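The complex appears here without one of its protein chains, the remainder shown in place.
Going in written order, the chains are labelled A and B, and every chain counts its residues from 1.
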Amino acid sequence: MKKTLLALALSGACAGAAHAQSAVQIYGTIDAGVIKRSGDAVSIGKRSANTLGFKGTEDLGNGLKALFHVEVRYESDTGSNEIGSNGTQRPLFQGQSRVGLQGDFGMLRIGRGLTPFHETIGAFEPFHAIPTPGGFYTDLAVAGYSSQALDPVGYSNNRWSNAIWYNSPLVNGFQLNTAIATKENNGGPAIIGRGTAAAPQYPLGAEGSANPFSISATYNNGPAAFMAGYERNAIESKVWSIGASVFATPELKLMATYARQDQDNTRLFNAETRSWVLGANYTMGPGKFLAGYGEKDTDGLDKVKQLSVGYEYSLSKRTYLYLDASRKKGMVPTATNPGTINQYDIGLNHSF
Amino acid sequence: MKKTLLALALSGACAGAAHAQSAVQIYGTIDAGVIKRSGDAVSIGKRSANTLGFKGTEDLGNGLKALFHVEVRYESDTGSNEIGSNGTQRPLFQGQSRVGLQGDFGMLRIGRGLTPFHETIGAFEPFHAIPTPGGFYTDLAVAGYSSQALDPVGYSNNRWSNAIWYNSPLVNGFQLNTAIATKENNGGPAIIGRGTAAAPQYPLGAEGSANPFSISATYNNGPAAFMAGYERNAIESKVWSIGASVFATPELKLMATYARQDQDNTRLFNAETRSWVLGANYTMGPGKFLAGYGEKDTDGLDKVKQLSVGYEYSLSKRTYLYLDASRKKGMVPTATNPGTINQYDIGLNHSF
Partner (left out) sequence: MKKTLLALALSGACAGAAHAQSAVQIYGTIDAGVIKRSGDAVSIGKRSANTLGFKGTEDLGNGLKALFHVEVRYESDTGSNEIGSNGTQRPLFQGQSRVGLQGDFGMLRIGRGLTPFHETIGAFEPFHAIPTPGGFYTDLAVAGYSSQALDPVGYSNNRWSNAIWYNSPLVNGFQLNTAIATKENNGGPAIIGRGTAAAPQYPLGAEGSANPFSISATYNNGPAAFMAGYERNAIESKVWSIGASVFATPELKLMATYARQDQDNTRLFNAETRSWVLGANYTMGPGKFLAGYGEKDTDGLDKVKQLSVGYEYSLSKRTYLYLDASRKKGMVPTATNPGTINQYDIGLNHSF
């Protein structure tokens, strides 16, 4: 069947058909293992997040590039979209969906993705930024801070929808990463805050009272790296952090973070939180030992303390086996959580 | 591990494994920008639909080909599946999911996709068939007509599930495009129509009273193109349209459409709607100006009028920046819509 220009014009549903030069890359990870957690039966689950992403870069000439990422997050044990701790199904491209331009000026992107604060501090956490209680990322390293306050409960705490990112070029080891989001409400519940149940501080569907913004700076000098970050979310909770890592020897990496969260805007009590995490990674042939200890101290609450140790055995650059043990105590006790959790896991992680 | 024929036969879950000659293509678009709309705070969103598609063509010999498309639609600002205006999450392959054969006889496909009427008229709309109020496609160009009447509210109005498409070959510049759908109810609500709330004309779960069908013809002659289309949906709303476009100069494309909808079958009042859109695209180097004006006139309602102007700056064949301003007035006023909308947007569109 001969095709004319009109026929091509009509194929609106086939956009991109003519772009043979397009080379979309598929990438991702799949991680699954056996987990034993205090109070639960043996389960199967993930240690780190599972992704299936599609990305591409187009050279626009003069050092300018267009780039995009759309990134599915999923549960390897059930095959579903990523599920929040309360059972909420997260969006299809929970990982990120961003398009942007990159050039001498740096990189500018728009859409959904990790906030600069969260992306940066994750690199200074000793367990690949995996969630608590295996790792320290989602609770201790960030002082319990949540970037998203007006999203549905169960959505991830370290991402923004409706935002613009700017990453500076790297100059003498320095890099600046920033993002700003709109005040849009993304379907979250009302937040009582300093109001009452009848008159919440942020009623159902309310916009943010401020534009969320996030900023981080990194400095890289030979074996040492440093970071500082600051973020404010849509309900004006604030967090700042500093972190450092150093290769004491080529095999031994040491790292530390300190973070402080201020929830004064919505809390009369328990508004200030301080946390710190110390970590080490030690590489020995194909094996790597991981260890970390951290504390989180919220005004008026018991101190939370966590110790984690792990071992990873690389079968290749893309595939490793892992084994972890962690103990976390001091959380507010609930029906299913007595205040102390021991967790053990063993599994397989594969990148593609 | 040696594999036998039985082992291969057992790998039902791995269908396609042996088809190394298969070359699935990934294609799509990602569009995101900053939008300011009357009555709303600044938001981030899309100008045109975002797609991630997978397609392939197999040569069957003798000029016959098998082909398929499955096409995700998503929101770049939140990473979710495409969301309808009322918050409804649309199906995973909202864009299309079709399989078919193509040969000297034309092209025959089955599944879900744009109706021929909607696909054709979209090519005569000056803003890439983007939704109102930025473009004219979803409201004015089609006289407010909806192809799907028995789908959930919020599903797209220009697609059919459960349909068969036939596109003729192109003969002397002429092409005929047709589709027919089953009467299946796809989970939409009851339609009161000429009935009552207690006895709706189409009760919950009712089948269509007729097989939806859609037909369009196009004629392409040098710089000029013409179209005519007719469609009837499952509740017997009818629409017809004519359109034309011409390259007055190599840089200047002019276009016009006229459409008329008849909803007599389900409406006592406001049953007849007429609309027209005039548009122009002017290319100047990497820049393109877009302009359009249109009116929609429904019996017994205020006339709807819309003016849109835009500018696109191409960074490559696949990537452009855009800037639009539009004004639409005459809609029935609601709490969030005072009857007149001004919209401004600026953003980036990338095809892959």
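Heads up, the rule we're going with is that a contact is a pair of C-beta atoms (placed from the backbone, for glycine too) under 8 Å apart; a residue touches a chain by one contact, two chains touch by 3 or more.
Note that the structure is a prediction, hence the values are computed from the model and not measured.
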| item | value |
| --- | --- |
| Among B:Ala163, B:Ala256, B:Val304 or B:Met331, residue touching the chain not depicted | B:Ala163 |
| Omitted-chain contact residue, chosen from A:Arg260, A:Lys305 or A:His350 | A:His350 |
| Chain A, residues in touch with the chain not shown (by the definition above) | 26-34, 41-45, 50-53, 55, 69, 71-72, 74-81, 87, 92, 95-96, 102-104, 106-107, 113-114, 119-120, 122-123, 128-129, 167, 169-170, 173, 175, 177, 218, 220, 225, 315-319, 347-348, 350-352 |
| On chain B, residues whose C-beta touches the chain left out of the figure | 1-7, 9-10, 12-17, 19, 22, 24, 26, 54, 56, 58, 60-61, 64, 66, 68, 70-71, 91-101, 110-112, 161-164, 181-184, 186-187, 207 |
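By our rule, only the chains that are shown with their structure count from here on.
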| item | value |
| --- | --- |
| Between chain B and chain A, distance of the C-alpha-averaged centres to the nearest whole Å | 35 |
